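Note that one protein chain of the assembly has been removed; the remaining protein chains are unaltered in position.
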Amino acid sequence: MGATLSAPVRTRRPGSGDRWPLIFLAVMLLLLLAVPTLLGGTAPVFSVFNAAQSFAGLGLVALALGLTMIIGEFDLSVVGTYALGGMLAVKFGAENPFLGALIAVVGCALFGAIQGLAIAKLRVNSMAVTLAGYLVALGAAGTIGDNKSQPFPNFEFTGTFNAPIAGVLSLRSLITLVIFVIAGLLLLRTRAGRDMRAAGGGRRAARTAGVRVDLIVVVTFAASAGLSALGGTIQSYGVATATSNPGLFPLIFAVTACLLGGVALTGGQGTPVGIFAGALGLCFLSQLFTDLASPQFMVSLVTGALLVAVTLAATPALAQWRQRLIYQKDSTDSQTARRDS
Amino acid sequence: MSSVAEPPVLPATRRSIPWLRIFVVVFLVILLIGSITTDGFYSVANARAILNSAAIVGILAVGATAIVVAGQLFSLSLGVTVAVCAMLFLSLLGYGMVPAILGTLLFGFLIVGVQGYAVGRFGANPIIITIAAGALLEGAVTWVSGGVSVYPSAEASSYAWLAAPLFGIPFPVFVFIAVVILGELCLRGTVFGRQLYLMGGNPKAARAAALPISRLSFGAFAVAGIAAGIAGILLGAFNQSGTLTTTGTLTYDAIAAVLVGGSAVTGGRGSVLRSAGGAVLIAAIADMLLLRGFSPPIQMLVLGLVVACVVLLNQANRGGK
Partner (left out) sequence: MSQTQARLEVRAVSKSYGAARALGGVSLDVAPGEIHALLGHNGAGKSTLVKIVCGLVAPDSGEIFIDGESVDPRNPRHAQNLGIALVDQELSLVPTLTVRENLIMGVPKGHEAANDQLRGILDSLGLERVGLSDVVGHLPLGEQQLIEISRALSRNAKILILDEPTATLSDHEIERVFSAVRHMAADGRSIIYVSHRLGEILELCQRATIFRDGMCVGTRDVADLNRDSIVEMMLGHLPEVTKRSRGQMSGEAVVEIRGLTVPPRLANFDLDIAPGQIVGLAGQVGCGASDVLRAVGGLVPTAFGSVKIEGNDVRLRDPLRAARAGVFYTTSDRKADGLFLEQTTSHNLVATRLPRLSVLGVIRRVRERASVKRLLELTGISPERQRTLVGAFSGGNQQKVLVARSLEQRGARLLVLDEPTRGVDVGGRSDIHDLIRTAAAEGVSVLFSSTELDEVLELADTVITMFGGRVVASYESDGVSPAQILTDMTHGADHALDGRGAAA
């Protein structure tokens, strides 16, 4: 005598989870192009370009955070390494921007690896460790920058960096795009990526199956710090200034972009494609507000509201409620079927 | 498949690693040497300065303790809340001192409490909800205030006594002590407080034991909200004006105070007294650095390192998550 009711079967192919984020991206792009033109505003191409430019820096922060979420952790320190990376790059990259970027990325990656070690080996809660890491990194950034913004004197490089390519792209945004592509391929096609998703989706099962979970944690946190440092570098080179304290905004952006992009807080879900869509879409939205000459607080309000909505939508309570409705309907259907038979 | 012959339950001894004790001793010795060699550290004026700067952070840390004990991690927007409460207090002074205080406290209670409700009722991640609420609050307040500082109106009741020294000690210090005592009594001696510890210790067991999870979560955050209100009142009175930028690193200082005080991040353990101690310790370290001429960012750096060390050692001592 088997179980009494069978669960409703819904098989979904992977990657179908990226459907909604891509729709979000498309909608945002549409709005960005359509709304200002309708109101007799600025040239839409330039808006897209601008949005892509800010995506170049912030998108990498979202990717960084997203990778740690995919393995089932959470890196609060991405804001810190974003600021620290930008500061290091500006300080050391005046003569040679590549050297500056290298120092920023490698230095922060080492920092991230240390955090990863603490989380993996000492089994400390990742939020606590990365909160401390955030303070350290932000403090370091402020120290290097003497608590104020630091200019990047290599204007020639900044010019080339920002120069438009094909109207909407630039060297700045292309770098980030390429990185997203690499991340996507890595996560979905390689063994390492698969192990990462396993570590996030079923840590115990992955460990028993022989996946080197601890190594994955260390490497992912190193990558996260390195990527957000790169994002900070790109941003600093792009606007020729490094800020010592960007506030919480990059974190809010990154979390919203990841949640919109289909990355689950519980781990194991989400792809760089989704994160890309969420981040770029958010940049379009932000650019829309700029084009409409909305005051800054509007952006705060909308992003905050969006984040609340997305967070509540992702909670287990909602999923349980939906599941119960499905089962309840199934059961009454089969009950009526039995009664009628 | 349960087997009657269950492997014996080993007594849960807390592994006290000898080197932990050694490290704490070394740390304290360093602190002591540092303080002795710092000019002007051991003076009445300096002690007053330390207590004063510890007071506001400490009051906030009491609130943050309630959240951590309840197992809800941290609120990352307490600083913004304090700034908003300061602004609110100053604007309400026109109606009188008592309405201003009550109104501000009520605001803090509700605005942070509702975040706790969302966390408890829907299982939302507290860190994310609080940073979202912080963004919303900041946006809304900028909108309403037009981005300008808030000053008390001419008919405002006299509030100078809130910032003035009483028997030579700044008034906020008295408030800090009172809040610490009240907070400790509340967490230890009330049903609410006890249930917070239970919920933080084992959320699943708390639910199975029919503890009112949503209400407790609301309450823990609401306590933090009231603390933010009190801190906002004192800060507003001290600055005599309120803007959104006045709070700086307050949020992180408060959380750091809780962590340095030794409360477990995972919840169920910790106390208000320890967080108050953490606040004083942090203020002392910051003061020492300041006296030696180190800038605020270095203070933040050192703060982060201290927190990291304490958290790691605490965790290592307890033998894991």
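When the chains are written out, they are named A and B in that same order, and each has its own residue count from 1.
Everything that follows uses one rule, which is that a residue touches a chain if its C-beta (ideal position, glycine included) is under 8 Å from a C-beta of that chain, and two chains touch if they have at least 3 such contacts.
None of the values given here were measured: they were computed from a predicted structure.
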item	value
Option touching the unshown chain, where B:35, B:202 or B:241 are the choices	B:202
Contacting the left-out chain in the complete assembly, out of A:200, A:238 or A:304	A:200
Interface residues of chain A (partner: the chain not displayed)	1-7, 9-14, 191, 194-195, 197-198, 200-202, 204-206, 208-211, 267-269, 320-321, 323-324, 327-328, 330-331
Chain not shown, touching residues in chain B	1-9, 11-13, 189-192, 194-195, 197-198, 201-202, 204-212, 268-269
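By our rule, only the chains that are shown with their structure count from here on.
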item	value
Gap in Å, rounded to a whole number, between the CA centres of chain B and chain A	29
Residue numbers on chain A that touch chain B, as the complex places them	74, 76, 118, 122-125, 127-129, 131-143, 145-147, 244, 248, 251-252, 255, 259, 265, 295-305, 307-308, 311-312, 315-318
Chain A-facing residues of chain B, complex	73-74, 76, 118, 121-125, 127-129, 131-140, 142-143, 147, 252, 255-256, 259, 265-266, 295-305, 307-308, 311-312, 315-316, 320-321
